[in-house]
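Let me give you the structure first, and then I'll get to my questions.
One protein chain is absent from this view; the other protein chains keep their places.
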Amino acid sequence: MSEKIDQLYNFALLDEDAKREIRRKLLKAVALPGHLVPFASRDLPIARGWGTGGLQITLAIITPDDTLKVIDQGDDESVNAVNLRRLIGRTTGVATTTDTASASLIQTRHRIPEEPLRADQILVLQVPMADPLRWVEPNLERATAMHSESDYGKMWVYMYESVVRAGDLRIASQYPVMVNRRYLMDTTPIPRWDVPKLHMAETLYLFGAGREKRIYAVPPYTLVEPLQFEDYPFRTEYQPDQRCARCGAEQVFLTTHFVPDASGGRWVSTCSDAAYCAKRLAEAEALL
Amino acid sequence: MGYVAVRGGSEAVARAEELVACLRLLGGSTPLQLPQIRDQLRHAVSRAMHEGALYAPLLAALAVKQAEGDSIEAAFLLRAYRTTLPRVIASLPVSGRDMLCLRRISASFKDIPGGQILGPATDYLIRLLQPTLADEDVAAVAQAAEQYARLVEMGGRRSGEWGCFPKVADYMRQEKMIVDIPAEPVSSDPFDITREPLTFPCPRSARLQAMAQADTSSLMSFAYSSVRGYGDAHPTLVELRYGYLPVQVAHPLTGEAITIGEIEATEAEVASKAHSVVNSNEPPRFNVGYGFAFGQSELKVMSMAILDSVLTQARAGSLSGESGPAADEEFVLLHCDGIEASGFVAHYKLPHYVTFEADLRVLDRARDHVAQRPTRLGQLVDQALEEQV
Partner (left out) sequence: MTQVAAQPTPLERFNGHAFRVLLDCLARPGKIGQLPSPPFSGAPSVSNSKEPNLAAVAACMSLLDQTVSFVQAVDADWMAADHPLTRWITLRTNARAVAPALADFALFHDPSCLALIGELKAGTLLEPEHSCTLFVCVPGIAVDADVTLRLTGPGIKDVAGVGLPGLTQPELVALAQRRPFPLGIDIFVIDQHARCLGLPRTTQIELVMN
């Protein structure tokens, strides 16, 4: 196709009205930390459930001056991250990076980068479920009423039952938190390890659920407290003996994978934040 | 570096795209032309259009070709294209009364004003494979044209009002057999679920729009569950019509109605046996459910009309969900969209290494908990025994 026909699309794909709607809703989301704001959620050329909510936020806020990073499972090279970055890149022409520190805008699925984020950065999280009450009240009309009254008794019962049955709060990822002591919020399937990063952070966190058509936000310096019991406090996945098999980092979230070698192969744990791991390795090599 | 193999996503995504593009033609057969798909795979094209919520037969044919016949994928392609189009103007309300019918039937009355017209119905076909279709050639095209002309001749069409019929539902309204859902206040633009979030309770126009672009099979399953016994729907088909509908817009300057084209569409109305009471001063009447879809899509409009009737009944009696899952408006409307459902079900193919790792940690702790249980019991027993001593 010729260059002219190729440029049929608007900057950042969405039309200006769609961007404006998302921008208006984002302002309300920031003013109501943790509250689910409904939005129209346009159809996109990628499938529902594959990051359309995060993508719409990114497309609505991105400017030509931004430097973008896209990760999935903490990895810039994960196929879905590649695909989303390709779409955003082709419709905006913005610079992209894998270096967390160099990015002004980061879109992510399932992880918050290990490197501390700054005030001049925005993290956009892709959200599958949006409503933390879904497990105890799937009906949206009733769940919305419960949120409006801060009526979270059912959730506490659910948490208590999980303690009785499993000896721990059974929720692994997507851990529910209270935001600003008012709204119960779904942290998206980030591991528990990442949950404390939301609390009194320097960065603005924006959450987009495309299929569920909801936007929400956690502003910087906002109280984000995981649900927990006095005798069963919130614990992350951290284990005292954990260590990245590649870069040696200890205070990180690790994932396990298979590495083939001469003797057939073995299972190892490495940083799920691939760019962070690579950066540490490069720094170590530079010192040698 | 042993880690390269599990990375390299950019490369893999690009190669996958190329592989998909190759596979379609690897069999060596002649590439399909779009008019062939539009004319000879009519129902696939219709389905792509109503589920993709875009009336564009040739584009739909392209979508069917690109999706290699996958109905949800074809609809998805059209949706993703539609979202980039500006919404220039809303048409004037289109009424099924103006349809040029190729087919119209009623199951409520034996004879109806204007008469029953079976038209191109597949309902009474004997489902035997036709081996002659296997090696059809161009001669068949000319034969089909001749045959069609003969059939039209035999149908004895009258000039002038050909194809236009009064609606059965209008007669039933006149006789106070059925009651309509009170119309929503007329605003300048109709509710559009692609522009406004669908929140509950939702207006009926939003319900109808959601179902009109829903996955046909999902609507069918919900409707089936309700008529089979997980609910108390007892629908009777008031009328089903299929044909061509003129679409008009108001001239932006003069306000005059101008026909901008016609669409091929199917429409159904069903009456529910459940008595509907609007207010206590009125005698009970049947309620009516409505279904509409582009193309000849009878299963879709029947399913939609049944569900509309069931949901109206549930809303009126504040019985959401009590007469089976299909009577729960949220349940039906939030799970009937093929694009959303397929996307989410398929997303489990995406890597979930992080959440799975987190799940494993929780599993470890649960195992520890279970492993400690006998020890604890043992401790209690020991303690009890000690106290006895």
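The letters A and B name the chains in turn, as written, and every chain counts its residues from 1.
The criterion applied here is as follows: a residue touches a chain if its C-beta (ideal position, glycine included) is under 8 Å from a C-beta of that chain, and two chains touch if they have at least 3 such contacts.
Bear in mind that the values here come from a model prediction, so they are computed numbers and not experimental data.
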item: Missing chain: touched chains present in the view; value: A
item: Options A:K154, A:R182, A:R243 or A:H257, residue touching the unrepresented chain; value: A:R182
item: Residue in contact with the excluded chain [from A:I46, A:L204, A:L227 or A:L254]; value: A:L204
item: Touching residues on chain A - with respect to the absent chain; value: 6-13, 16-17, 19-21, 23-33, 35, 37, 61-64, 86, 89-93, 119, 144-145, 148-149, 180, 182-183, 204, 217, 219-223
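Assume only the chains that are shown with their structure count from here on.
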item: Centroid distance [mean C-alpha coordinates] between chain B and chain A, Å; value: 33
item: Touching residues (chain side chain A, partner chain B) in the complex; value: 8-10, 13, 15, 38-45, 47-50, 52, 72-75, 77-83, 86, 109-111, 128, 139-141, 144, 166-168, 170-174, 189-193, 211, 213, 237, 239, 246, 253-257, 259-261, 270, 272, 274
item: Chain B to chain A touching residues, read off their complex; value: 2-3, 5-10, 12-13, 76, 79-80, 82-84, 86, 193-201, 328, 330, 334, 339-340, 342-347, 350-355, 357-362, 365-366, 368-370, 372
